[in-house]
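Omission of a single protein chain aside, the complex is shown with its protein chains in their original locations.
Let's look at subunit A:
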Amino acid sequence: MTARPPETATGPIGRHGGAERAEPAPPQGRNPLERREARLAWGLLLPTVTAVALVVILPLLAIFWISVKPVGLADLRPPEPVVSEDLRGRPEAVGDEATLRYRLRNSSPDQPVANVVLTDLLPEGLEIGALDPRCTLEELALRCELGDFAGGHRETLEIPVTIGQAFADAGMELPDSPPGLTGRSANVLTSGNFTFENFARIFDGGEFWGVLWVTLVYTVFGTIGALVFGLFAALLLDRSFRGQGVLRGLFLFPYVAPVIAVAFTWIILFDPFSGSANALLIQMGVTNEAINFFGQRPLALIMVILFEVWRYFPLSFLFILARMQSIDTDMYEAADMDGASPFQQFWYLSMPQLLGILSVLFLLRFIWTFNKFDDIFLLTGGNAGTRTLTVNVYEQAFAVSNIGAGAAVAVVIFGCLLAFSYFFFRFLSQEEGL
């Protein structure tokens, strides 16, 4: 969009024509004004670009990083040493013997923790007996260097004590100061430990191709359905009559309502035991026994596609209606004069005009449907043959607790997305001049 001055106009011929009529030289390069404008533009964009980079670009890079790491849900909490402290021996009076006990363990069953150090401030009025050789005591400060804890390591540290007057006065209770414990552990996320196992895992087993197939079926039919219904609804409302505004508002309800509310309503409506839809179908004699709409193999997929169509036809309807209302009515009058029938008018006049918006909508909706997660997750949880790629990310990461595999699926989704957007931009550039 940078305004290039037409250089041909000041070419050799122009200069030849009138040397004395000094042609004003077109500005070359960027003048200060342009530079200032660009600086301002970047200044205005900077907050947005930073925020988006932080929350979109960085996580995307992180996804690529995690997808080649052997990391599970449990690894998010790095292994750490844990300690609990108590006083054993039930001392009752001054001079009683008791044992101060520290129970230590490694929180991770398989990861080691290095350089474990225990520090504690002992209460006053305790006479300390023999100390563990790893421990030192300076006045009341206890410090034990316990070395490395292997995965699942447990040990108990016992210090014999004799109760003194000050402790008995304080009520024979250990003070509420938890002992400090530090240790160094390797974090899988930042270590140099890489693996391709995540990808190998999701690609073999045959499950992946099933998931991909379901995703494609869901996306294609969901998109086309929403477009067709949207077109139909737009044709209905492309005329002015009383109540048109009300109907238009009504038709948008499914899109505006929170997805969680409508998804649960569908589940209850189609419940196999006490759902109204089943009761109605049985009463009308369509079926003899209750149908498990969201629990049977092909039916569940059909239902989630219907839900998608139901929820998103309003969006297509809105765009198509807006386009329809911008079509010149003169054209239809002329066609009427020429004797074109209503269907001919629709097919030969409206459709070509709507083709642009329809294809843009198709591409947009295709990508969004491909990315859809909430709907299927809420309706079936990805069961009964409705697991799409996005649901698979969640399944792998949180249900199977394998964050790495979830990230690998996310990388696959991102790859598909890049491919789609390539088509999208190629198409959109012609369509919209973007």
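One rule holds for everything that comes next: contacts are C-beta pairs under 8 Å (C-beta built on N, C-alpha and C of every residue); 3 or more make two chains touch, one makes a residue touch a chain; residues count from 1.
Note that contacts and distances are computed from a predicted model.
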item: Absent chain [UniProt protein name; select from "Spermidine/putrescine transport system permease protein", "Electron transfer flavoprotein subunit alpha/FixB family protein", "TonB-dependent receptor" or "Carbohydrate ABC transporter membrane protein 2, CUT1 family"]; value: "Carbohydrate ABC transporter membrane protein 2, CUT1 family"
item: Touch with the omitted chain, as defined above, among A:32, A:285, A:298 or A:352; value: A:285
item: Subunit A, residues in touch with the chain not shown (by the definition above); value: 1-3, 34, 37-38, 40-42, 44-45, 47-49, 51-52, 54-56, 58-60, 62-63, 66, 76-77, 189, 232-233, 235-236, 245, 247-254, 256-262, 264-266, 268-269, 271, 273-276, 278-280, 283-285, 310, 315, 318-319, 321-323, 326, 341-343, 356-357, 360-361, 364, 367-368, 370-371, 373-374, 377-378, 390, 393-394, 397, 403, 406-407, 410, 413-414, 417, 420-421, 424-425, 432, 434
